[in-house]
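See structure below.
Only a single protein chain was left out; the remaining protein chains are all shown in position.
Chain naming follows the written order as A, B and C, and within any one chain the residues start at number 1.
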Amino acid sequence: MGKIKSLDDLKKISKDYKKGLDLREKSSHPEELVQVKVAMATCGIASGAKEIMEYLDSELEKRAIDAVVTQTGCMGYCYAEPTIEVTLPGQEAVVYGNVTTEKADEIIEKYIKTGEFVDGIIPRNYETI
Amino acid sequence: MSSIKIKLKKQDIDKIKEITASFNNEEHELINVLHKCQQHFGYLPAEVQEVISDEMDIPTAKIYGIVTFYSFFTMTPKGKNPISICMGTACYVRGGEKVLDEFKKELGIEAGQTTKDGKFSISSLRCVGACGLAPVVLIGEKTYGRVAPDDVKEILAEYK
Amino acid sequence: MDTIKLTIDNKQLEVEKGTSIYNAAKSIGIDIPVLCYMSMKDLCIENKPAGCRICVVEVEGRRNLAPSCSTDCQDNMVVRTHTPRVLNARKTVLEFILSDHPKDCLVCPKSGHCELQDMAVKMGIRKIPGEEIAEMSTYRLDTSPSIIRDLDKCIMCRRCETMCNEVQTVGALSAVNRGFYAAVAPAFEQNLEHSPCTYCGQCVAVCPTGALTEVDHTPEVMTHLADPKKTVVVQTAPAVRAALGEEFGLEPGTLVTGKMVTALRQLGFDYVFDTDFAADLTIMEEGTELLNRLSAHLKGDKEIRLPILTSCCPGWVNFFETYFPDLKNVPSTSKSPQQMFGAIAKSYFAEKKEIRREDMVVVSIMPCLAKKYECQRDEFSVDGNPDVDLSISTRELAAFIKQANIDFDSLPEGEFDNPLGESTGAGVIFGATGGVIEAAARTAYEMHTGKNLEKVDFEQLRGMDGVREATVDFDGLPINIGIAHGLGNARKLLDDVRSGKSKYHAIEIMACPGGCIGGGGQPQHHGQTEILKARAAAIYTEDKNKKIRKSHENPFIKELYSTYLGEPNSELAHKLLHTKYFDKKKKIIVNQ
Partner (left out) sequence: MSGYSMHLLVCGGTGCRASHSEEIEFKLRNELEKRNLEDTVKVLSTGCFGFCEKGPIVKVMPDNTFYTGVTPGDAEDIIAEHVVLGRTVSRLIYEDPSSKEKVPDSKKMGFSKKQLRIALRNCGFINPENINEYIAREGYMALGNVITDISPEDATRLVKDSGLRGRGGAGFSTGLKWELTAATPSDEKYVVCNADEGDPGAFMDRSILEGDPHNVLEAMAICGYCIGADKGLIYIRAEYPLAIERLKTAIKQAREYGLLGKNIMGSDFSFDIELKYGAGAFVCGEETALIHSMEGLRGEPSLKPPFPSVKGYNGKPTNVNNVETLANVPIIFLKGADWFSSIGTEKSKGTKVFALAGKINNVGLIEVPMGTTLREVIFEIGGGIKDGKKFKAVQTGGPSGGCLTENHLDTPIDFDNLIEAGSMMGSGGMIVMDEDDCMVSVAKFYLDFTVEESCGKCAPCRIGNKRLYELLDHICSGKGKVEVLDRLRLMSEVIKDTSLCGLGQTSPNPVLSTLDNFYDEYHAHVSDKKCPAGQCKDLMEYFIIEENCVGCTACARVCPVNAITGERKKPHEINQDICIKCGACMEKCKFDAIIIQ
């Protein structure tokens, strides 16, 4: 990483990443990429989020799905940890709670592969700015 | 008054010196130094505090005053499997105290003590922030959520 | 100067900016009660944790009560010091403190001198609500050669901690633990004996309760007095006579030398002698040592270390043995007056009177608690028989006199016995900071120049500043003198000595602020500097009243040298009157 030497430098980076620069780095077809975020704050990790993230990472690769799995902070649904957010290309993000490896498998097979919702959806209950 | 003699292994003395030197022996870094030393030794025995005192030129009494002020610092070695029971409010209202009592009963020790075989020690801590899982128990790095007193035997069995 | 106008209890007043409500109230005669607060400005001693919350007052417009000791006056402030809210709060807080305090006042060594007891009386406490279910914080009793710590009685005023750390820089005590079980204690809550404590006793001097007291040696003294086979000899230190009267209700600064002598005689001591005699002897030895070192130094002897440091103060000796052992060859090797006295009493005097060493008991009355430890040092005994058997403090003597039902105030003036009771004004001023070096200067000047010293008062060496310096003209030879009282001040001078930056030829050090008059064994001053000043003034008055004011002119000292010791620093003098120091620094040993 180079130094940001001016406000303009910063704005450029911001613009690049808003356009999904990092996604382009990870995939040749960023528009077809499935994005999975795993809530990895303390409570998530305490409930097994790490294992879920590892599972998703390896399974998605094994099953040849063009996906990027990243960690993120607390989504706020402590009662339903571990929680993950899945964004299918062109669709609204969906949050699943109480994710076990079985549930993760079901999410991959049904939701990610076919778009079929499965049980365990946590409706987003907040507005963000 | 009498002159005090402290015995420690050379590598231990060197380690403490290395730690204090890494903070330039600056007095306001004392708490960071104690953290590092506890990380290394697992606890802060009197000997370690004496060497820190010597290196940083801070009276031992003052260091001891600090070690006993902060509940994170301990002068007794923890068990191989340190058990921490969350006593935050969320865990309390969901029965954390009963879980603590059950651990005490099962192991025959009080909070702050270590079993004779050195396998377990119990401590209560304030809110690990996993209130969604209340009551929460930590054993080493592993977290157990929604623990009921009935689960205690089973949990302990994993470590026996 | 900025001033502030405010109202306290409906009285308007104007104070300097930065004045606390407590001091402002005091200036108009309102004495707000305090427990933890202690301020001795002239000595740079301040303890202001704002912890006891007894001194709270109501300030208009403020949500909660304000601790008057540490709240500064503000313009137009309206303060009320005794509203029902204030009184209720003070009383309740005092009840809290008392609920965690033993109620054994009847047998407490501090009874009658206890600030907490006084406060309970003042507040009219008759019972402590909830006492029956109140847990007490309890601690292990710690007895050392000089000091007893009974932390059950600690009220966390933190005065001792301030003295030990900020004033004395000894660092033996610190606040430990947290919350209800917090207390002030040595590292690992070990005994003081296993700490770097110097037994200076300043913690005891300021403790408002019975948490810190001296070890009481009067029972042993009584046992010896009751033993007809024993000849019991007593010596009294200079500072005692300037303070003992306070214990009997006399004004601070009242000299009670004669009454004290009579009292001691009535108590049954066989010989009542004066440590001042030994102080004169100290000057002979130390003065000679100074001149010898000085002349060697002037001749270019690089082996000689200057400055010479006085060594009469046992707290100070303990301090440098622990913190400056590398400098242990710098102080004078002369023993302290207490120990010189013991050595002479059990040799010269015992031989003279044909008393066997084991049949003689030497008791010292000292303003000091470190003296108790000093007389127990191995090097100050012969075949297990100590030169000084017991040392009791001014306070213990007062208690002893009261026990014996002696009406102190009406006692006739007595005279010390001879030969060890005769002293000069130089010996007397040992009791105040700067006195030892002034006494030494009087003698060293005449020894060095061979001239008669016209003006014996070295005013420039006196005072209460923590570190003082003066240059004394030894007939063309300027002698740079440094003075420090309080170990924190001593440390400053010692650091310079260690780094070779010290410009002094001689330094006097006293462990206690004010010197021996402010010693840990003196009647409690409760933080009032005026008391120390009055005692110092008394000491200088006694000096002025003495016919002889130079140690070397003391006829009995002369006789001692001519008939027994030979000359100062002679072989016998070395054997009896000099000592050596030990390295007592903490050792870290590699465990293989």
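By definition in this document, contacts are C-beta pairs under 8 Å (C-beta built on N, C-alpha and C of every residue); 3 or more make two chains touch, one makes a residue touch a chain.
What you see is a predicted model, and the numbers here were worked out from it, not measured in a lab.
Visitor: One chain isn't displayed here. Which of the visible ones does it touch?
Guide: Spelled out, the missing chain touches these shown chains: A, B, C.
Visitor: Which residue, C:I21, C:V34 or C:A89, contacts the hidden chain when the whole complex is considered?
Guide: C:A89
Visitor: Tell me which of C:C52, C:V232, C:L411 or C:A573 is the one touching the absent chain.
Guide: Of all options in C:C52, C:V232, C:L411 or C:A573, contact with the hidden chain holds for C:C52.
Visitor: Which listed residue, C:I8, C:M156, C:M260 or C:L576, touches the chain dropped from view?
Guide: C:M156
Visitor: Going by the touch rule given at the top, which residues of subunit C touch the chain that is not shown?
Guide: That gives, for subunit C, the contact residues 49-54, 56, 64-65, 67, 70-72, 85, 88-89, 92-93, 96-97, 99-100, 129-130, 133-135, 155-156, 175, 177-182.
Visitor: Which subunit A residues would touch the chain omitted from the figure, given the whole complex?
Guide: Touch set of subunit A with respect to the missing chain: 1, 3-7, 9-11, 13-14, 17-18, 21-22, 37, 39-43, 45, 70-80, 85, 97, 110, 114-123, 125-129.
Visitor: For review purposes, identify every residue of subunit B that touches the missing chain, sorted by number.
Guide: The list for subunit B reads 26-32, 34-35, 65-66, 69-73, 87-90, 92-94, 125-132, 134.
Throughout what follows, only the chains that are shown with their structure count from here on.
Visitor: Name the shape of the chain contact graph, picking from line, ring, star, complete and other.
Guide: line
Visitor: Two or more other chains touching the same residue: where does that happen in subunit A?
Guide: If we look for residues of subunit A contacting two or more partner chains, we find none.
Visitor: Listing for subunit C: what residues touch at least two other chains?
Guide: In subunit C, nothing touches at least two other chains.
Visitor: Would you pull the subunit A residues touching subunit B in the complex into a rising list?
Guide: Against subunit B, the touching part of subunit A is residues 41-43, 45-47, 77-81.
Visitor: Quick one: which bits of subunit C touch subunit B in the complex? Just the residue numbers, please.
Guide: Subunit C residues touching subunit B: 165, 170-178, 185-189, 192-199, 318, 322, 373, 582-592.
Visitor: Give the list of subunit B residues in touch with subunit C in this complex.
Guide: 1-10, 13, 46, 49-51, 53-54, 58-65, 68-69, 71
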